[in-house]
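Only a single protein chain was left out; the remaining protein chains are all shown in position.
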Amino acid sequence: MKEDKIRFRVKYAEVDRQDAVYHAYYFIWFDMGRTEFLRKIGVSYKELEDQGFLLVVTKAKIKYLSPARLDDEILLKTRFVRKTRIRLVFEYEVFRERDNKLLTIGETELACISREGKAVRIPEVVAKNLG
Amino acid sequence: MKEDKIRFRVKYAEVDRQDAVYHAYYFIWFDMGRTEFLRKIGVSYKELEDQGFLLVVTKAKIKYLSPARLDDEILLKTRFVRKTRIRLVFEYEVFRERDNKLLTIGETELACISREGKAVRIPEVVAKNLG
Amino acid sequence: MKEDKIRFRVKYAEVDRQDAVYHAYYFIWFDMGRTEFLRKIGVSYKELEDQGFLLVVTKAKIKYLSPARLDDEILLKTRFVRKTRIRLVFEYEVFRERDNKLLTIGETELACISREGKAVRIPEVVAKNLG
Partner (left out) sequence: MKEDKIRFRVKYAEVDRQDAVYHAYYFIWFDMGRTEFLRKIGVSYKELEDQGFLLVVTKAKIKYLSPARLDDEILLKTRFVRKTRIRLVFEYEVFRERDNKLLTIGETELACISREGKAVRIPEVVAKNLG
């Protein structure tokens, strides 16, 4: 699997005084997106972390094209891009369902580390299922 | 010491589409208030928790009198109310500095628990300094 | 309708250093709960607000019985309790789906105000559908 989709609605707590989703909160959506992506390929991120494999965001970027508004139904596409021994890269696209308008594009790089903060190889269960 | 004061400004991320601080976020302020209260009586909450004494909120209530707005300078008063072997109660008052208007009143009850979730006696360092 | 149910999962962004949902964030869930409750009785809170009827939280209380953890599947029950000309009261129960354990109980009182902050009568479309 290379791509996963989730759907949800913009909540009151996410919207700012411009009546737009506050820019930082898209990264929370991206996090939801990759958590569900991993779940679909059989990986529980929680279990991974409980076993001592932390995936930490090392780089992130985002481009805001158009605002998401309160109550908008959102389609979030999460795409696995590439991996190294230690790192994973995911891309994200945020669409407004109503008219399929692309609102935001993002990318995050994650590194696998131990609880002590040392870089470690991505667990086999993740690596092999990412294809 | 029975009361502590902290001052801060309302941030963009805290304000909602009504141009008012989102109601849930006052509890974050109360948390800041009691953390600083404890620090003033010589207790680092972080150290407490690292030693295995968790203070968890067991009850909370709040009354919203008037909204805090973006950029408002806030005065938060945190008052220690009472304690039992296991529990602490704090009260909070949120004022707008400009005109000393009382915006919000709250109360939280906290219980001391171990990392395993069992109720434990409040550490002596906390109990004795609360007076 | 007197009660509505929604289901969702605990997200990474909601969990604190005790591996428990941060106490303030339950109020965001309650907000989701009553928004969906209103939607089910045919009321879009967003439209209400866009028409100049703001529902603001005037009082809230909560009792934390047991922590919600990362990835927990949550069942939130929202119950309409009573109304006056201006105010609505809702109750909330947060359950962990896995074992139907009750984690949190809350209550919020809301008042209907105009954009200028004056108390106004709850719009008929809301009042009549709440029964």
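A, B and C are the chain letters, set down in written order, and residue numbers restart from 1 in every chain.
Basically, a residue touches a chain if its C-beta (ideal position, glycine included) is under 8 Å from a C-beta of that chain, and two chains touch if they have at least 3 such contacts.
Keep in mind that this is a model prediction, so the values were computed, not measured.
Of the candidate positions C:Ala24, C:Leu38 or C:Val57, contact with the hidden chain is made by C:Ala24.
Of the candidate positions A:Ile6, A:Val43 or A:Ala60, contact with the unshown chain belongs to A:Ala60. Looking at B:Leu70, B:Ile105 or B:Ala127, the residue that reaches the missing chain in the full complex is B:Leu70.
If you put the hidden chain back, the residue from B:Ile28, B:Val43, B:Ile105 or B:Val120 that touches it is B:Ile28. Interface residues of chain C facing the missing partner chain: 12-13, 15-17, 19, 22, 24, 70.
The chain not displayed touches chain B at residues 11-13, 28, 31-32, 35, 44-46, 70-71. Although one chain is hidden here, its contacts on chain A can still be listed: residues 17-18, 20, 23-25, 27-28, 31, 49, 54, 56-64, 67, 117.
The definition used in the following text is that only the chains that are shown with their structure count from here on.
On a Cα centroid basis, the chain most remote from chain A in this structure is B.
Compare each chain's C-alpha centroid with the centroid of every protein C-alpha atom shown, and the nearest one belongs to C. A rotation of 180 degrees, rounded to the nearest 5, superposes the Cα atoms of chain A on chain B.
Chain A and chain C, compared by their mean Cα positions, are separated by 27 Å. One simple way to say how far apart two chains are is to compare their mean CA positions; for chain A and chain B this gives 32 Å. Averaged Cα coordinates give chain B a centre that lies 23 Å from the centre of chain C.
Looking at chain A, residues 12-13, 70 sit in touch with two or more other chains.
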